[in-house]
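The complex appears here minus one protein chain, its other protein chains still in place.
Let's look at chain A:
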Amino acid sequence: MASALPSGDMGAAEANSGNGGQMQKKPFTFNEIVLRNRLTALVVDGDNFCRLLEQGILQAYGLETQSVNNGDAAVELIASGAKFDLILIDMLLPILDGVEATRRIRAMGMRCKMLGVTACSGERERQAFLAAGVDVFVEKPLGPEILIPVLRELDGQV
């Protein structure tokens, strides 16, 4: 993916030379995974910015996405028959929170991969979200180290 900005490579190299080489991680690119199958995702986040960003990231990986801004809308969408391979759901949501929305989505028989992507970081929140039915609890931001293995699994590349 071409970029008009200084490349991640240059940034990493520059950072290495600037701080004694502490940033040793491989520069990230969206080409690290190429999907063979059509995958769909639902993003559930009450914050416009986070919703847009997460959709953008998933689309960059090649997924088709939809988004809603509250838990009730997510449950309604699933109840209407919509199917997704992946759901990203925040914990604190308007109208119906992410924990209860997850519980209801699972209760409707939806077995897709669900990632609880939230700014909450406590162990109690983590346990509650996992108990409700998310497969992975992710403290924002959602990074490639979490997402790429999930996408590989969904795409049958594992």
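Going forward, a residue touches a chain if its C-beta (ideal position, glycine included) is under 8 Å from a C-beta of that chain, and two chains touch if they have at least 3 such contacts; residues count from 1.
We adopt the following convention: contacts and distances are computed from a predicted model.
Novice: Quick one: find the hidden chain's UniProt protein name among "CTLH domain-containing protein", "AP complex subunit sigma", "Histidine-containing phosphotransfer protein" or "Barrier-to-autointegration factor".
Specialist: When "CTLH domain-containing protein", "AP complex subunit sigma", "Histidine-containing phosphotransfer protein" or "Barrier-to-autointegration factor" are compared with UniProt, the left-out chain turns out to be "Histidine-containing phosphotransfer protein".
Novice: For chain A, which positions touch the chain that isn't shown here?
Specialist: The list for chain A reads 1-6, 8, 10-11, 14-15, 18-19, 23, 25, 27-30, 45-50, 52-54, 56-57, 60, 90, 92, 118-121, 139-144.
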